[in-house]
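Scroll down for the structure; my scribbles are underneath it.
One protein chain omitted, others in place.
Per-chain residue numbering starts at 1, and chain names A and B are given in the order in which the chains are listed.
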Amino acid sequence: MTPLSYHVQEYVLLAALLFSIGGLGFLIRRNVLIQLMCVEIMLNATNLLLVAFNRLYPSSMTGQVFAFFVIAVAAAEAAVGLAIILGFYRLRNSVHSDDADILRH
Amino acid sequence: MTIGSVYFFLCAIACIAGALVTVVARNPIRGALGLLLTIVGIAGMYLKLHAQFLAAVQVIVYAGAVVILFVFVLMLLGADAMERPTGNRSPVARIAGGIGIAAIVLFTAYRAIQVYSRATNGHFPSLSEDFGSVKSVGKQLYSEALAPFELSTALLIVSVIGAIAVARTGHKRTALSPNNLTSAHRFFGGPVEPRDAAQPITKDSTL
Partner (left out) sequence: MNQAWISTLVFLVVSAVLAASVMIAARILGVASKRRTKLTLTTYECGEEPEGPAWLKFHPRYYVVALVFVLFDVEAVFLFTWALILPDLGMLAIVDMFLFIGILLLGWVFALSKGALRWQ
């Protein structure tokens, strides 16, 4: 067997596992904070793929530049998401996503 | 097994263990620390992939700013950030959910291994000296990616304005005098002013 970490496939496998763990966490957890953390894990998994494929095709740095922008967007997303969680907590005094049901009643 | 494989394996273990801790943690502070472990593991992967600059950015922005923001919010919410136990799910739903989750994870791993065993290419080529350095990333960032760079400013500014607007709703309307209830007091259902050091913390005082 060839040694690990010299093929793009290992990184694809790892990114797939991380992405599915993050997606599952987002689906099964009811704590909005944990759900936001799971979104961050999914973003990280896609970033890893971008960088791994840039390593496979190294003629330009597009993948890394794109991953850089994804990181900047993730920072903005976390800021807004956490502000929304604070607003939700003020409104319902809870961080349970089942309590976000005002529009249903 | 080469030493590079050992390094890859350690980083992969850190990533997956951190992600699992985040998903299963009852206490969201443990979740934030699991997220930190995942992020640091991915920064290690970036080093292995010759993306030194991105590894530094990952640690500075993700570990240094995003996780800190999460911990800040956890400290703002206090013990209310804990998930309340949900005891109303039937065992059938639990078992079905567990089987579904296991099926999805196993299917992902199976497909990835299947693709891996069939692949003949995908071996990383050798690289030039400055691949992944700050200069090479910066050159591309400030030549080809100028428009997204400027647009990212607009995104950051809108996010900060939005976050301030959402996080400080009703701040101007309720006068913040020590005699009055503060808006934070009203919304957070308890005194959240910094505690007087002389006043003993008792179990009766609401937190």
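Everything below uses one rule, namely that a residue touches a chain if its C-beta (ideal position, glycine included) is under 8 Å from a C-beta of that chain, and two chains touch if they have at least 3 such contacts.
All values derive from a computational prediction rather than experimental measurement.
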item: Chains shown that the absent chain touches, full complex; value: A, B
item: Among B:V24, B:I101, B:V115 or B:L156, the residue in touch with the chain that has been omitted; value: B:L156
item: Chain not shown, touching residues in chain B; value: 3-4, 6-7, 10, 44, 47-48, 50, 52-53, 55, 57, 60-61, 64-66, 68-69, 72-73, 75-79, 126-127, 129, 131-132, 134-135, 137-139, 141-143, 146, 149-150, 152-154, 156-157, 160-161, 163-165, 167-168, 171-172, 176, 184, 188, 190, 192-195, 200-203, 205, 207
item: Residues in chain A touching the chain absent from view; value: 72, 75-76, 78-79, 82-83, 86
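The rule is simple: only the chains that are shown with their structure count from here on.
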item: Chain A and chain B: spacing of chain centres that average the CA atoms, whole Å; value: 8
item: Residue ranges of chain B in contact with chain A within the complex; value: 1-2, 4-5, 7-9, 12, 15-16, 19-20, 22-23, 25, 28, 31-32, 34-35, 38-39, 42, 45-46, 48-51, 53-54, 57-58, 61-62, 65-66, 69-70, 72-74, 76-77, 80-84, 86, 97, 101, 104-105, 108-109, 111-113, 115-116, 119, 122-125, 127-128, 131-132, 136-137, 139-141, 144-145, 148, 152, 155-156, 158-160, 162-164, 166-167, 169, 187-189
item: Partner chain B, residues of chain A touching it in the complex; value: 3-14, 16-22, 24-25, 28-31, 33-34, 36-38, 40-41, 44, 47-48, 51-52, 54-56, 58, 60-62, 64-65, 67-69, 71-80, 82-87, 89-90, 93-96
